[in-house]
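Please see the structure below; I have some questions.
Rather than the whole complex, this shows some of its chains in their spots.
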Amino acid sequence: MRIDGRKQDELRHIKIETNYIKHPEGSVLISVGDTKVICSASIEDRVPPFMRGEGKGWITAEYSMLPRATEQRTMREATKGKVTGRTMEIQRLIGRALRSVVSLEDLGEKTIWIDCDVIQADGGTRTASITGAFVAMVLALGKLLEKGSIKKLPIKDYLAATSVGIVDEIGVVLDLNYEEDSKANVDMNVIMTGKGQFVELQGTGEEATFSYAELNELLAVAEQGIQDLIQKQKEALGELAQHIE
Amino acid sequence: MRIDGRKQDELRHIKIETNYIKHPEGSVLISVGDTKVICSASIEDRVPPFMRGEGKGWITAEYSMLPRATEQRTMREATKGKVTGRTMEIQRLIGRALRSVVSLEDLGEKTIWIDCDVIQADGGTRTASITGAFVAMVLALGKLLEKGSIKKLPIKDYLAATSVGIVDEIGVVLDLNYEEDSKANVDMNVIMTGKGQFVELQGTGEEATFSYAELNELLAVAEQGIQDLIQKQKEALGELAQHIE
Amino acid sequence: MRIDGRKQDELRHIKIETNYIKHPEGSVLISVGDTKVICSASIEDRVPPFMRGEGKGWITAEYSMLPRATEQRTMREATKGKVTGRTMEIQRLIGRALRSVVSLEDLGEKTIWIDCDVIQADGGTRTASITGAFVAMVLALGKLLEKGSIKKLPIKDYLAATSVGIVDEIGVVLDLNYEEDSKANVDMNVIMTGKGQFVELQGTGEEATFSYAELNELLAVAEQGIQDLIQKQKEALGELAQHIE
Amino acid sequence: MRIDGRKQDELRHIKIETNYIKHPEGSVLISVGDTKVICSASIEDRVPPFMRGEGKGWITAEYSMLPRATEQRTMREATKGKVTGRTMEIQRLIGRALRSVVSLEDLGEKTIWIDCDVIQADGGTRTASITGAFVAMVLALGKLLEKGSIKKLPIKDYLAATSVGIVDEIGVVLDLNYEEDSKANVDMNVIMTGKGQFVELQGTGEEATFSYAELNELLAVAEQGIQDLIQKQKEALGELAQHIE
């Protein structure tokens, strides 16, 4: 039995509030249980210097946590004067994941800036960020579509992420909260598309290892969770969902 | 007539949601019109090195804006690797203001960390931060009182802040939004206590100046606005308000 | 009776040595009692990127203290690798104050760099910096006038600054030295023009507050001090003073 | 047919020169084709502050490339003043991987510092670093054993890493060189133990995705490659290999 009473393959309660803040072209507040992330998507009409003149767009992501998103106050990275390795890893992961389902050619020479700011953390902040950021990005692209700046959504497929892990005495579990995550022997983040293709797979056993059989079990549970998350994304997008094949 | 139809001495709509996030000892989401700030107060059981052994507490504040709190995306200070002068000024101001109404002796050797994170900005973010941070701080101290760590709230008086300014063709106005602020000739932040004493007064006319008569007019309008804000703080604090004389 | 025998509304001894160093277009060594600041003004024939093409000039200021300007040696900001919040606040204040009395349109696309370097500190370094920087700036503009690069001084009025405060057992005092400043309950910096208009007002009571009546008393004393300082500026400028209405 | 004539499941030429530099407790120069990395292991007789008093050891890793390890000169991170996100990701990965096969309790309160410095890069620098670092670490621990500071090697199993990927017109390939890597649709780093357990799995398709069937094919090829690498490690370790079960 899991700490919060969930079944092994059960997601936490998911809520995606769209247009949560007024300035960005697209924004959501995504809640995955007690994990809450403001995701916003900003469109800029140019690309970084290394991509100019190629006729393609770019997507870049930043991630941060409020100091008291966590149980113990975390020092601000701005105060430290540098971004930690963990943050950089997450930022790179979010950007890479989103780029895998966007046709950068169809986007044209624009940059989509994704900002994921965790206001409350209870495990799974990077996967919630990806799931929420996908919706914010589609909302922002929807604005471009409405204004006629693009002719169709440059989106190739849905994209969502979740975590799976192996916890002593329970086994494989889906969508770990903070307490489960800190006890898990194996922790795996899975990012998949609506068609069930892998985009990214990151499995690690900090002081443990895992077998081929366990890997298969983890992936099966993850796949189901991701399909449920994509269903929530479709509901949040409403009419816009029809523009994604 | 003001842009948003308000009277010259009218505040924007004020809303203070208490216990907005779950981890901090005290937290609020304060909305002053479209300006929204998450204020949290964290209690640490020790003081900074320069104050150890004096038997007194300390209050320190940090302030930040999400990149898309603003109309144009602002680069993160963590990415820049340093905190801007504007942020430092605001952080110092918030800390100084809160310390003026707390008996640091009664607090004892504890540090209160205040975090003000602007999630949506429409002018007056520093004054909203102070008004909200006061409530978050009292909530956190209320927790200490409940646990019996302190015998009474070490609060000497209420504290709130607002802005006043002089706008062409309108004159003195209270609680400027972003559009008014960018057009104002004179901009003044006023921080006052419940008893109507000044805590801090910062008036500036970037490319203008102001007379003694104008100063008096500005202060009269500010004082009324602050009393209204303090009324909202009392409502938000509920029962706890009784512990502040 | 004040520590150094001055009357409550008496300035310290003021001395302004013009053209103190040879390279800058304008420079002074200003002494306000034992506080000594080298102020220099440099003219650059372009404006920062964000202002290009607007036909207007810009004024920016930097402030620093030699490590042993203070009683205890202060670590260099260059060694720390960053500018402190206090320094940034002062730099922004000096720039803002000077811009309020200069017609940036008449200046044209030029930048005036102000450098205020405190070589000996005894309280009031920021107000001495402003008073001295005004003179250095006019001297530099005088050079432009002489060379025919500008047709008249783009100066709208005189500008000077001083501090006032409230000290226990004495009351309101003008131009606080370091010892008075560290004991004062209320500390206010006032920046005014030759015509008696306020440019900036910054009053604070770190762990105290002040009433409306006290504010009025502080401002009256400040105004008189500022008029005396402007008299000293006129003497230092000599002939050039005739070019300022 | 692969660019360099290898079969799809064939590693590049592997060479591990032990005790390559004289100061570290353990060091190797590992060559994987044209990728060359100096790996050194240093033993420090204490652990980082966050681990003191727990009776356990710690392993931490740093990674860098000489500026001309790459075809185009790369700017030094020391010159930039900060470590890039890519480097941080790799450093964290190496440390995490090594910790998974070491009994930190048996190590006792010691820190093993791993330094991986790439002197020539041709793809696969992070996996070569892990494979080489394992040998350097065992050599360093061997010194401790010899001196009697530890009673047995605190090593639970062998550890090696390689990359697999999917390249157009060829399919799944093992141990990609730089040219293959830059063309691959899918790139996966696999870290495994001598007993064939997974330690870390990182698969990504930057602008592509991969199916479950492809994942299985990739893992099969990786596993064989890793067993070959572990054979090379055993040869390099010579007598010391007998101390690892």
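Labels A, B, C and D are assigned to the chains in the order they are written; within every chain, residues are numbered from 1.
We take it that a contact is a pair of C-beta atoms (placed from the backbone, for glycine too) under 8 Å apart; a residue touches a chain by one contact, two chains touch by 3 or more.
Source: prediction; values computed, not measured.
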Exercise. Beyond the 4 copies placed here, what is the full number of copies in the complex?
Worked result: 6
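In the analysis below, only the chains that are shown with their structure count from here on.
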Exercise. What chain is the most remote from chain D, judged by the mean position of CA atoms in each chain?
Worked result: C
Problem set entry | Copies chain D and chain A - interface residue numbers shared by over half, same or different | same
Seminar exercise, completed: Cα centroid separation, chain B vs chain D, in Å, comes to 52
Exercise. Could you state the distance in Å from the CA-based centre of chain B to that of chain C?
Worked result: 29
Exercise. Mind pulling the chain C residues that touch 2 or more other chains?
Worked result: 82
Exercise. Taking all chains into account, which pairs touch?
Worked result: A-B, A-D, B-C
Problem set entry | Residues of chain A that touch chain B when the two form their complex | 21-24, 27, 34, 36, 38, 40, 42, 44, 62, 64, 66-71, 73, 76-83, 87, 113, 115, 117, 119-121
Exercise. What residues on chain C touch chain B, complex-wise?
Worked result: 82-86, 88-89, 91-92, 96, 99-100, 104, 188, 193, 196-212, 215, 219
